[in-house]
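Following this message is one structure expressed as structure tokens.
Excluded from the complex is one protein chain; the other protein chains are retained at their positions.
Our next item is chain A:
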Amino acid sequence: MDKKKLALSAVAVLATISLAACSNNKSSSSSSGTTGAAVKLSAAYNNTKATDKSATNNSTLKVAEPNDSPFQGISDPVLSTNSEDADVFSPGGSASLWKTDKNYKIVDGGLANQRINRKAKTVTITLRSNAKWSNGSKVTAKDIEYPYEVIANPKTTSQQYSADFNNIKGMAAYHTGKAKTISGITFPDGEKGRTAVLHLDKVTPAMQYAGNSFIWSTVEPYEYIKNVPIAKLASSSQVRKNPIFTGPYKLDKVVEGESTTWSPNKYYYGKKAQIKHISINVVSSNNIDKAIQSKKYDFTVPASVMHGTDYKQLKNLKDYKIVGQPALSYDYFGFNVGHYDTKTQKNVMDKNSKMANKNLRQAMMYALNLDAISKKFGNGITWRANTLIPPIFEKYYDSSAKGFPLNIKKANKLLTDAGYKKRNGSKWRSDPNGKKLTIYFGAMTGTSAQAAEYQDYLQQWHKVGLNVKFTGGKTMEMNSFYSTLQQPKQSKIDVYAAAWGLSSEPTPTQLYGEDATYNMGHFVTKKNTQLINNMNNSKAWNESYRTKAFKEWQDYMNEQAAVAPGSFSYSWNPVNKRVKGFDIGPDNNEFWSSLSLTSSKLE
């Protein structure tokens, strides 16, 4: 694996989004918010040809998973740490509890329904009466609870435990090993019943959305795996070789690291699967475009990583339709304005830090020509981001936000006004106190296109008289980049370019909150904390209030420019024209069972 792929896989790992979001929830129309994109992609392929019954029954739907290494093979969303595993096991439904609408809001009709009781501070999860695993056994209330045990078990290998789970009563005691069970999860009609109740310290509006960090969104087959010690679960055959599922398909076979094959699950409660055979194969991302061009595959797994260069190769294929929607991720620029206090476990802004001046940060952003960069290297599917909430969140995305279009004049003026002037005939500006100013830019080693982009950033900054250099003189390997940024206090990187993958519930507390360790630029203000809290305060149960809170925060972040938007892009797939019913929108909860074929051979 060369460095390019490393950086890309880093992005993929970062994009470990909630499984509920990447398995079965995808949207129909997402035309808004993609104004900057050169092309408009639709999230669904509306194939008007009639389904060919015999083709649908007899031929195999061939799906590709572009990836440069074999997949890990952990089917259990509680234990899996990467999106490839989620992708290759997605026809099984990922054990997802919820059905969602196009805003990822949980609605009735999935494996289970949830009721939030704001007074009693409880969340009641009730399974549908015909909920079954693919081996025919019933899904029970214990199956709802067991994921919490696996996640919080002191010996677990799961990385999913977060402080937000301490909101469940008794969870912290179980996590530290003081309690044998989680007292805050009860079963009104017994473990074998259909209902589990979570007793909480507080309920928040975020809980209404799939992918929130308070309530786990999948079930575990307790009866099936109860005899495996939790520490060994990830390597057990129940999870790797013969896992069971709750979705439209059951697993026929898994070839470790290479492929999975599927057939309809007759116990599935929802829409019956139409295609009788599905195979998913890992294909090297070096030749995924050739594989598609020579019609080896019907499509690539939704949400899998496809590059812009592949888009250029595939967009004009006669027999494939390109389907896409804005990705659950964004590229951004971060500025180092403080440190993390390990004693109080809080981020602190340093007034005297190099990047503390708002004008300087804004000027640096206005100096960049992000539109031109996207146009040149984005292949049409990447565009300049105007805010820190990606447009896939139609409701919360602030389409009116300006972001930072190129404006050299403004950048110069901002700098001069703030006292960053060229003194003593120097070609570089010095800081307001007259001291030499050298700014260090941290960037991860990636593709040659990325290298060119970074060079352009430096040039643009030089144009406004700022002496910006790469940290250490060159781009950084992903691991050293992040370990530098994650030190509580560091002065090696002043400004950096990175990306975040998001869960389908976009509250940014864990990225930009006061005590967030991932707040790597350490931007903290009272107002920011206030604005983030507004998204989930008691008034935020009102939709329009919550929407407003999100937009206010986006405005504020753009105004402060401590974390500034870089680019958005499409998550896209080439789909062969024999496939019918392909729709990756978040409100299509029956992605795999909606598919059928119009011909026995790829067109």
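One rule holds in what follows: a residue touches a chain if its C-beta (ideal position, glycine included) is under 8 Å from a C-beta of that chain, and two chains touch if they have at least 3 such contacts; residues count from 1.
Following the convention adopted for this analysis, contacts and distances are computed from a predicted model.
Visitor: Name the absent chain by its UniProt protein name; which of "ABC transporter permease", "Nitrous oxide reductase family maturation protein NosD", "NADH-quinone oxidoreductase subunit H" or "Na(+)/H(+) antiporter subunit B" is it?
Guide: The chain we cannot see is, by its UniProt record, "ABC transporter permease".
Visitor: Looking beyond the chains shown, say which of A:Leu61, A:Ile74 or A:Ile439 touches the absent one.
Guide: A:Ile74
Visitor: Could you tell me which of A:Ala38, A:Ala120, A:Val255 or A:Ala452 touches the chain that is not displayed?
Guide: The one listed residue touching the chain not shown is A:Val255.
Visitor: For the full complex, which residue in A:Gln490, A:Ser503, A:Thr547 or A:Gln560 touches the chain that was left out?
Guide: Touches the omitted chain: A:Ser503.
Visitor: Just to verify: which one of A:Lys290, A:Arg423 or A:Lys463 makes contact with the chain not shown?
Guide: A:Lys290
Visitor: Which of A:Ala38, A:Ala163, A:Ala179 or A:Ala452 sits in contact with the chain that's absent?
Guide: Missing-chain contact among the listed residues: A:Ala163.
Visitor: Considering the entire assembly, which residues of chain A contact the chain that has been omitted?
Guide: 1, 6, 9-10, 13-18, 67-70, 72-74, 79, 81, 154-155, 157, 159-164, 213, 234-235, 240, 253, 255-261, 279, 281-284, 286-287, 290-291, 293-294, 296, 477-480, 482-484, 486, 500-503, 508, 510-511, 517-518
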